[in-house]
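All protein chains but one are shown at their positions in the complex.
As written, the chains take the letters A, B and C, and residue 1 is the first residue of each chain.
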C-alpha cells in the first residue's frame, strides 16, 4: 500500500477526530470502544459521537426526550410512506430506510432551518448589544425580524402545525424537560419572542411553535450545529421506519400502487405518426 | 499532494478504464469528450460508456428500443410513487430520483435476475454439449430446469404479468426489433424453451414472458452483464420519474400522506405507567 | 378496491398527465407505448416525457449534445467515487446508482441554480423594459446584478472551473450546436452579459462560463424548468456511473476504505471511567 511521510507542515487529504482504528481496538472520541459497549446508553453514545464529549446526566435526559419527540406519525408521514412503497418493490431494509431519510427536507423534519434562523436572530440581538431583559428593545427587534420575513415572503421556520393551535403539546413537554434540566437559554428565549411577535399579526394568533422547531432550539442549546440537528432527527425517526418497513415486508403485497380511483389522469389520446411528422421528422 | 511511484508489478488501489481526465479534456473510453458532444446520440454514448466500444447502427436501434421499453407506468409503479412522496416532503429533484431508483429490486424492474438465470441455463446447455437444434434434448433440459425451480420453490424470473396473458405486447415488439437487427441468439432461444416448458405445466399456459424479462435477454445478447442490465433499466425509467417529480413539485401539495380511510389501524389504547411497571421498571 | 365517484367539481388527491395505464397498453403523454418502442430514440422519449411534446429534429440534436456534455469525469467526480464505495460494501447496482445521484447538489452538477438565476435575471430585464439590443442599459443591469451578488456574498452559479480559463471547451461546443440548431435566445444572451460583467471585475477576467452553466442555459431555452434541468443532468451521468459500478463489482475488492496514510487522525487517548465520573454519573 502507499507509504507517505508528509512533512510536518503538510496536511493530509483527510482529517478526522471521530475515531481511529488501532491494532486491536477502535478508539472512539478517545475512548476504547470495548469500554463503551455496556458502559453507556446509546443516547450517551450519540451525544459523545456527535458532540465529541460525554454528556452530563441532565443533558442525556434532555437528548432522550428529544429523540423520542417525533417517534412515529403513522402513514401520515411522507417518508414512512415512501419507505413502504420502496420495500414493496425492493424488499430490502437498508434501501427502504434510505428512502425515508430522503424525505427529510424543506417541508418537514429538518430542524436545521429553525436552528440556523434562531442562531442568526440571536447573533443580531447580541451584535446590537440588546439585553434579553430589555423587553422593549427585544420586542422591537423581534417585530423587525418578523416584518423582514414577511416582506421577503419567507416563512419563519419552526412555526405552525396542521392540527394544533396555540400550543403543540409535544413542544410544551420538551421545553419543560429541557428547562427542568437546565438546558435552555437565550437563543430559545429570543426565538420565542419572535414567535410571540408573529402571533401579534392579524390572523396569526393561534399559530404554535411546533415540535420540530422546539427540537431545533433544544439541540442548539445542547451545542449541536444546524446540520447536526437534522442528523439527530433523522436518527430519531428510524425506529418507527424500521417497524413500518418490517410490517410492509411481512404484508405479502408486492409492488404497491396508487389506485386509479384516486388519480385524475389528464391524458388525451394522440396520434404518434401524425404528430411526429408535424414535429419535422 | 501524494507522489507515488509504484513499481511495475504493484497495482494501485484503484483501476479504471472508463475515462481519464487529462490536461484540457476528458478521454472517455479512449475518445476525446469534445468529439463525443454532438458526435453521437446519447444512446450511442450509453452503449460506449457501459460496453466500452462504439455500437453498430443495428445495436443502437435495439438499445433505443430497450430504453423505451418501460418508459412510464403512471402511479402504478412503486418507485414513481415513492419519488413523489419524497418530493412532497423534500422538494429536491436529486433526492426524489434516488428514491425511485431504490425501488428497483427483487419484485420489479431488476432484469439482472433474468439475465443471470438465462446465462446460467445456457451454460448448462453448452456444458452438456446439447445442440440447440436437438429439440428433444433441449426440451428435456428445459423441463428439468423448470422442475428444479419448482422443487426449490424458486420463481423463474422474467415470466408473468398482472395484466397480459400468453404474450406481453411490449416484449413481442422488442423481440421483433432485436431479431430484425440481428441481435438475438442462443441465450434468448434457450430461455424461450424454458418458458415454453413452464407453460406446459397445468394452469400455467397463459403466463407470458414479460417486458423486463425480454429486456434482460436482449441486453445479454448485446453483451451487458447482469448488473449492467439493471443499470440500463434504471436509466430508462428516469425520464418518466423526472416528469412525475416535476409535476409533484408544481402541484403545491406539501407533505403527502395516506388518507386514514385507506388504512386499517390495529392499535389498542394501553396504559404506559402500568405496563412499564409490569416490564420490571 | 375503493369505488370513488367524485363530483365534478372535486379534484382527486392525485393529478397526473404523464401516462395512463389502460386495459392493454400504456398511454405515454397521449401516445401508445407500443408505438414508441422502436418509433423514436431514447433522447426523443426523454424530451417527450419531460416536456410533454415531441421534439423537433433540431431540438433533439441539441438535447443529445447536452446529454453527452458531462458523460464521465473518471474518479474525479465525487458521486462516482461514492457509488464505488457503496458497491464495494453492498454489491447492488441500484443502491450504488442512487448514491451517485445523491452527490448532485449545491457544489456540483446541479444546473437548477444557474437556470433559476438566468430566468430571474431575464425577468428583471423584461420587467425593466430593457431591449437586449440596448447595449448600455443591458450592461448597466448586468453590472448591477453582479454588484448585488458580491454585496450579498453570493456566488453566481454557472461560472468558474478548476482547470479551464476564459473558455470551457465543452461549453463552447454545446453553445455552437445550440445556436446552429436555433436553440438559443435572450435568457442565454443576457446571462452571458452578466458573465461578461463579472469578468470585468479585477482578478476575474479568466473565469469561464462552465459546462453545467451552459447546459442550464440551453435546457431553459428548450423549455425545461430549473428542477427538470437537474433531472436531465442526473440522467446524463448515469451511463458513466453504471460503467464504474460494473467495474467495481468485477474488481473483487470488498469493503473499500481510505488508507490511514491519507488521514490525519486527531484523537487523544482518554480515560472513560474518569471522564464519565467528571460528567456527573
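The working rule: contacts are C-beta pairs under 8 Å (C-beta built on N, C-alpha and C of every residue); 3 or more make two chains touch, one makes a residue touch a chain.
These figures come from a predicted structure and were not determined experimentally.
Note that of C:21, C:37, C:74 or C:219, the residue touching the chain absent from this view is C:74. The residue from B:36, B:63 or B:187 that touches the chain not shown here is B:36. In the full complex, chain C makes contact with the omitted chain through residues 1-2, 4, 13, 74-79, 81-83, 85-86, 88-92, 95-96, 98-99, 102-110, 254-258, 260, 263, 265.
Of the residues in chain A, those that touch the hidden partner chain are 2, 13-21, 23-26, 28, 33-34, 36-43, 45-46, 48-50, 52, 61, 63-65, 67-69, 71-76, 93-95, 97-99, 101-102, 104-105, 110, 112, 163-164, 169-170, 173-174, 177, 225, 227-228, 230-232, 234-236, 238-247, 249-251, 259, 262. Touching residues on chain B toward the chain that is not drawn are 1-4, 11-21, 27, 29-32, 35-36, 39-40, 53-58, 90, 92, 94-95, 98, 102, 258-270, 272-273, 275-276, 278-281.
What we mean here is this: only the chains that are shown with their structure count from here on.
When the CA atoms of chain B are superposed on chain C, the rotation angle comes to 180 degrees, reported as a multiple of 5.
Here the chain at the heart of the shown protein, by mean C-alpha position, is C.
Although chain A and chain C carry the same sequence, what matters here is overlap: shared residue numbers make up over half of all numbers found at their interface. Averaging C-alpha coordinates per chain places the centre of chain A 34 Å away from that of chain B. As a whole-number value, the distance joining the C-alpha centres of chain A and chain C reads 26 Å. Residue positions of chain C touching 2 or more other chains, listed in rising order: 2, 13-21, 36, 39-40, 94-95, 98, 102, 259, 262.
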